[in-house]
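All protein chains of the complex are present and in place, except for one that has been dropped.
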Amino acid sequence: MSVTQYSLAYLAEFIGAELRGDDSLQIQGIATLQNAGADQLSFLANPAYEKYLPETRAGAVIVHARFADKCPTNALIHENPYLAYAKLSHLWEKRCSVDSQSTQIHPSAVVDPKAVLESGVLISAGAVIAAGVVIKQGVVVGANCVIGEDCVIGENTRLSANVTLYHGVSLGKRCIIHSGVVIGSDGFGFAPVNGQWVKIAQLGGVIIEDNVEIGANTTIDRGALDDTVIEQGVILDNQIQVAHNVRIGQNTAIAACSAIAGSTVIGRNCIIGGASGIAGHLTIADGVHITAMTMVIKSLTEPGVYSSGTGVQPNSKWRKSIARLRQLDKMADRIKRLEQAIQENNPQPAKDE
Amino acid sequence: MSVTQYSLAYLAEFIGAELRGDDSLQIQGIATLQNAGADQLSFLANPAYEKYLPETRAGAVIVHARFADKCPTNALIHENPYLAYAKLSHLWEKRCSVDSQSTQIHPSAVVDPKAVLESGVLISAGAVIAAGVVIKQGVVVGANCVIGEDCVIGENTRLSANVTLYHGVSLGKRCIIHSGVVIGSDGFGFAPVNGQWVKIAQLGGVIIEDNVEIGANTTIDRGALDDTVIEQGVILDNQIQVAHNVRIGQNTAIAACSAIAGSTVIGRNCIIGGASGIAGHLTIADGVHITAMTMVIKSLTEPGVYSSGTGVQPNSKWRKSIARLRQLDKMADRIKRLEQAIQENNPQPAKDE
Partner (left out) sequence: MSVTQYSLAYLAEFIGAELRGDDSLQIQGIATLQNAGADQLSFLANPAYEKYLPETRAGAVIVHARFADKCPTNALIHENPYLAYAKLSHLWEKRCSVDSQSTQIHPSAVVDPKAVLESGVLISAGAVIAAGVVIKQGVVVGANCVIGEDCVIGENTRLSANVTLYHGVSLGKRCIIHSGVVIGSDGFGFAPVNGQWVKIAQLGGVIIEDNVEIGANTTIDRGALDDTVIEQGVILDNQIQVAHNVRIGQNTAIAACSAIAGSTVIGRNCIIGGASGIAGHLTIADGVHITAMTMVIKSLTEPGVYSSGTGVQPNSKWRKSIARLRQLDKMADRIKRLEQAIQENNPQPAKDE
């Protein structure tokens, strides 16, 4: 197996770092401070890991200037070591390559003659591309993906294996869509009549703007009449549910297993912790941060950090807490009666609540 | 692209509405009151949207009789505008058509010679149909679906792309199964022995009755010995988990990301909010409504609305609430001591709790 390696000089220039040490050292990968070897690069971003710096056997470490003197090996001094690491990480990423000059369609893929594929596109084995689809340059469609009628996939977007797009889904440029993702399935819309449900055809589409990443097995429903919209720069983790007519604002990040109910509008630059639920028809302001497993049942109109839930306790204590929670009404009554009794015994007025 | 259009007269008759206005007007689609144009139809169902009625530019609006006089354009007067909209919506739905006279099997599909396909069936590219499968008239099997041995798929049921049915799954008539759905995977059954788990083969099947819709990436496990059963008219949203031997009663609706643990029986006409969890071996009565993110850990034997959880708060207030929740036992003790002190100071008896 061939090894991908770069000189420290190259890496320093790549991230715009000041290099203190041996600029000809060849680096073959990235690892943590604890695990890196002499041919690997590491980084110190989280102060909690400073303790590992003196003992590291890394060939070089990306550090902030204030740690440079404590670095026992070659140092790449950078204002934002975590960002520098993020940029360098892609040098060692394994990705299928796309030939920008030609289009490669695996013989087992099924591409409708009425689909339009630009040059420099890779269609993997078993993929199925329907009529009216437009696939732009640099797109990779993974094995066994299914792309429905009239979808548009923007330049350099990559779909991993087993992604499903229903008809009329639009993906922007440089998106990354992970396996098992379903985009454009019907929103959950039904009219009740005589105890039964009459399905409402979901006539809207889904628009995913540029630079969006969508994690494995996440589902995004098509709109009922208007479109469901994911704005540019949004990052969605795995197993997220986005219902019909939701809009998620630019650069918002949502952690795994969260669910957004229908027609809710989430602002820009929000951070939503994992397994949170946001009810339908709400508005979440820009810059809202919701901690994990929060139940959001009203609009949040101001930026800030929001939470709900009761954290973990030993089961025996939890049982007591829960029992007491149900007695709160009675406790409040008892306090009120005590206050009245005190008042009667003691004519000087107690301070008002 | 061809345009699908209908005259107002046709639409009025289709839904059984009284038409006030130009019966020859050609309608090309449906949109919201805010967005509809002169060739589109809209509807007023939710009173919260009444404010948009005077300004709408829709070509026509479906309204209840009491709003007819306020409708600034052609009116389709109907007792249940939402239901009327539901019915009309299907006129503009894009669906692959099935030729009822012949069966179309894409050349890349793999159909076992021992599968039985009635006429008027569409098997899409890359689908795999195992031995013993019976597919009835009007069924559509989406691209890259996998149908296991001895499954039966009822008339006019539609499977979107990338659906997986394990062996021995029975689907009724007119069901809609969305992409990424898995039906018939093994229930989570293991016997503990010496700190390890011995798998229990899951020998039951799954029965999905008629007119059931199942949302994207929902999973329904096969039974351990008896079958898992979804009764007719049930609607399941995306990413729901239905464990082995669950039974869900007729016309019950379950919103996204809910989980139903093993052997629980849910009644008819229940509504279960999103991201709810229902523990195993419980019984939920007919007509129960569970709000979103509720934790159901006991049977609910009466119809009604049920909830749990603590709604969202600013993080700083939430931290205090949670801390106080854990002090409730102490608070209760303090109240008790206060009551005793009052009692000692004041021989007149306080009212009993």
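When the chains are written out, they are named A and B in that same order, and each has its own residue count from 1.
Going forward, a residue touches a chain if its C-beta (ideal position, glycine included) is under 8 Å from a C-beta of that chain, and two chains touch if they have at least 3 such contacts.
All figures in this text were calculated on a predicted structure; none of them were measured in a lab.
K.L.:
Looking at A:9, A:38, A:86 or A:193, which makes contact with the chain not pictured?
P.N.:
In the complete complex, the chain left out is touched by residue A:86.
K.L.:
Quick one: say which of B:137, B:283 or B:310 touches the chain that got left out.
P.N.:
For the chain that is not drawn, the touching residue is B:310.
K.L.:
Which residue among B:89, B:157, B:239 or B:269 touches the omitted chain?
P.N.:
Hidden-chain contact among the options goes to B:239.
K.L.:
For chain B, which residues lie in contact with the unshown chain of the complex?
P.N.:
108, 110, 126, 128, 144, 146, 148-149, 162, 164, 166-168, 180, 182, 185-186, 188-191, 193, 195-201, 203, 217, 219, 221, 225-226, 239, 241, 243, 257, 259, 261, 275, 277, 279, 290-291, 294-298, 300, 304-311, 313, 317, 320-321, 324-325, 327-328, 330-331, 333-335, 337-338, 341-342, 345
K.L.:
Taking the full complex into account, what residues of chain A touch the chain not shown?
P.N.:
29-32, 35, 80, 82-83, 85-87, 89-90, 92-94, 106, 108, 124-126, 142-144, 160-162, 176, 178-180, 213, 215-217, 233, 235, 237-239, 251, 253, 255-257, 269, 274-275, 292-293, 309-316, 318-319, 322, 325-326, 328-329, 331-332, 335, 338-339, 342, 345-346, 350-351, 353
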